[in-house]
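Input: a single structure, listed below in structure tokens.
As you look at this complex, bear in mind that one protein chain is not there, while each of the others sits in place.
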Amino acid sequence: MGFSTDDVMRVARLARLSVADEDVEQVAADLQKIVRFMDELSAVDTEGVAPMAHPLGELEAALRADVPDAGIDRDRLQRDAPDAVDGFYRVPRVVE
Amino acid sequence: MSGELSGVAEVVDHLTRGTLSCVEVTTHFLQRIDAHNAHLNALVDVDTERALASAQQADQLRAKGSAPPLAGVPIVHKALFCVKDRPTTCASRMLETFSSPFDATVVAKLERAGMVMLGTANMDEFAMGSSNENSVHGPARNPWDTARVTGGSSGGSAAAVAAGLAPVATGTDTGGSIRQPAALCGVTGIKPTYGRVSRFGMIAFASSLDQAGVLATSARDAAVVLQTMCGADPADATSVDRAVPDFASELNGSVKGLRIGVVEDYFDDRLDPEIAASVRTALDALVEAGARLVPVSLPSVAAAVPAYYVVSSAECSSNLSRFDGVRYGRRCENPADLDDLYTRSRAEGFGAEVQRRILAGTYVLSAGYYDAYYLKAQRVRRRIANELADVLRDVDVLAGPTAPETAFAVGEKADDPVAMYLSDIYTVSASLAGLPAISAPCRPSRGLPVGVQFVGRPFDESTLLRTVHALQCVTDWHQQRPAGF
Partner (left out) sequence: MGYECVIGLEVHAQLNTKAKLFSVAPTAYGAEPNAQASPVDLAFPGTLPVLNEAVLDKALRFGLACGATIAPVSVFARKNYFYPDLPKGYQISQFEQPIVGRGALTVPTPDGRRIEVGITRAHLEEDAGKSVHDRFEGATGVDLNRAGTPLLEIVSEPDLRSPSDAVAYLKALHKLVRYLDICDGNMAEGSFRCDANVSIRPVGSEVLGTRTELKNLNSFKFVQRAIGIEIERQTDVLDSGGAVVQETRLFDPDRDETRAMRGKEEAMDYRYFPDPDLLPVRISDARLTAVAASMPELPEARRTRYVETLGLSPDDAAVLTAQPSVARYFDELCEHTAPDLAAKWVSGSLLGALNESGLDATVARVMPGALSELLTLVSDDVISSTAARDVFAAMWRGEGTAAEIVERDGLRQISDTNELAEIVAKVLGDHPEQEGQYRAGKHKVLGFLVGKVMQRTQGKANPGLVNTLLKVKLGANDD
């Protein structure tokens, strides 16, 4: 399957990665290679094989009791925040 | 005293006999770091003060006679384990200024065992890579030839242990990130069964594959440190509550009656013939010691690498979405709006390989491609896991090479991501199935280390450690040191 520059822009948009105009061709070429490599999967017969999302099976016991812990040190957690003011994380204005 | 103090066993021996104090041992390794790290770039953060303080504490415990066995033994952690209030960079520009508010469970467990953290080890950014060249700290260098790569992603850990900068190191393995650098640097590296060790505080690459492990100078050293790391953790729902055997006590040097399945599919023309010969020599040594070789075939392993790259990229694309420049980590200068903040912070913060994987992972999950890639890879994953389970019914362990080639030159594969992916050709199957696997040094090739890999049944790390220990009882490849270190 071909990986076009349009594909790069679509996927980069979903992943919130800016790709510079001068890099788009190169990124498309790299991804083209990677996707072609992934296409080798189609050679494997998986008729009737259930997907395996995880090496472990089902979870029955690894649950947490409903006991809250209010020990939250907001100042520490916001110490490395790029822009925290009055306890809020600040971002450029979001229009809804 | 470098040679005699290279491993955990030697350090513990000195400490228990009282011939060296914990502070002396720590100072020794700090001095070696001082002397050699500039060439190797194996460690990216060294905390001398903290190391000496915990060494002093360990000395006090030892004086009182209440010290746990590993008290005072130095260790380095791969830079993706969160260490409270210390830089945890993940070798990424994204986290250059980040310090975690908590310790990873692995870090906390080893600290409780009295181990002395010297610092953090270099790695491929977010553990994505097989050469440790994708690092904001620059590439780590292979002590056997500093023009060559260490392998990756736990390259700094492997180089540190190989060069004697630390007696042991933690690493993580998603598709071979402990085993392949262990092979390329000539050390012993074990990835336990998925779920054996808590992932809490390990910055995630691919959650269904990531597993912490150990890089050490011998199977015996790996066994004692791994022992301390294992166990269920209430903070990780994918850690498994299962009894952890006393690994070290099962190292009896015997492989009598052990059935070793040799994966013949791996010995094809993609494998360097010298490596093939070296691996066979190691297996012959085990036969000599009483093991039996059984040729086995895994027909689907050819598809393991693409399946692995689909699954791991898909998971990474989602796991790395949290790095958005809002709550921590890098934020671009003067974002024009929210989208600009996201796209520029992430493009500036992530290196090229990480971005490629995020894009590829987003692609395979996106509408219209999900079935052909993500779901297909999951089906292939099941097939491979089933094949491995089937052959492991008839043999106790599987054996083969760890990597298709010895350490390559820095920069050699920088332009070809797919060529780099093939470094994992023999390691990813165990990762997809969640099986434990170990790499141990075998006969070097043209002066460079070679690794032999064993893969075991779920939760049977003991047999892997016992096998490699037996090999190390009758051979001395694991004791060979790079010249100049």
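Chains: A and B, in written order; residue numbering restarts at 1 for each.
Note that contacts are C-beta pairs under 8 Å (C-beta built on N, C-alpha and C of every residue); 3 or more make two chains touch, one makes a residue touch a chain.
These numbers were taken from a predicted model, which means no experiment stands behind them.
Peer 1: Would you mind listing the shown chains in contact with the chain that isn't displayed?
Peer 2: A, B
Peer 1: Of B:Ser21, B:Ser54, B:Thr88 or B:Ser462, which one is in contact with the hidden chain?
Peer 2: B:Thr88
Peer 1: Kindly state which of the options B:Asp13, B:Glu111, B:Asp236 or B:Glu250 is in contact with the chain not pictured.
Peer 2: Considering the complete complex, B:Asp236 is the one touching the chain left out.
Peer 1: Tell me which of B:Val25, B:Met115 or B:Val326 is the one touching the absent chain.
Peer 2: Once the missing chain is taken into account, the touching residue is B:Val326.
Peer 1: Touching residues of chain B against the unshown chain: what are they?
Peer 2: Spelled out for chain B, the touching residues are 81-82, 88, 90, 95, 98, 100-102, 104, 199-204, 206-208, 234-238, 314-315, 317-318, 320-324, 326-328, 338, 342, 362, 365-367, 370, 374.
Peer 1: I need the residue numbers on chain A that touch the omitted chain, in ascending order.
Peer 2: Interface with the chain not displayed, on the chain A side: 13-14, 16, 53-54, 56-60, 62-70, 72, 74, 77-78, 85-96.
Heads up, the rule we're going with is that only the chains that are shown with their structure count from here on.
Peer 1: Along chain A, where are the residues that touch chain B in the complex?
Peer 2: Spelled out, the residues of chain A in touch with chain B are 3, 7-8, 10-12, 14-19, 27, 30-31, 33-35, 37-44, 46, 49-56, 59, 61-64, 73, 76-83, 89, 91-94.
Peer 1: Along chain B, where are the residues that touch chain A in the complex?
Peer 2: Residue list for chain B touching chain A: 97-99, 101, 194-195, 208, 232, 234, 237-241, 300, 302-303, 305-307, 309-310, 317, 321, 324-331, 335-344, 346-347, 350, 355-356, 358-360, 362-364, 366, 372-373, 375-383, 385-386, 416-418, 421, 432-434.
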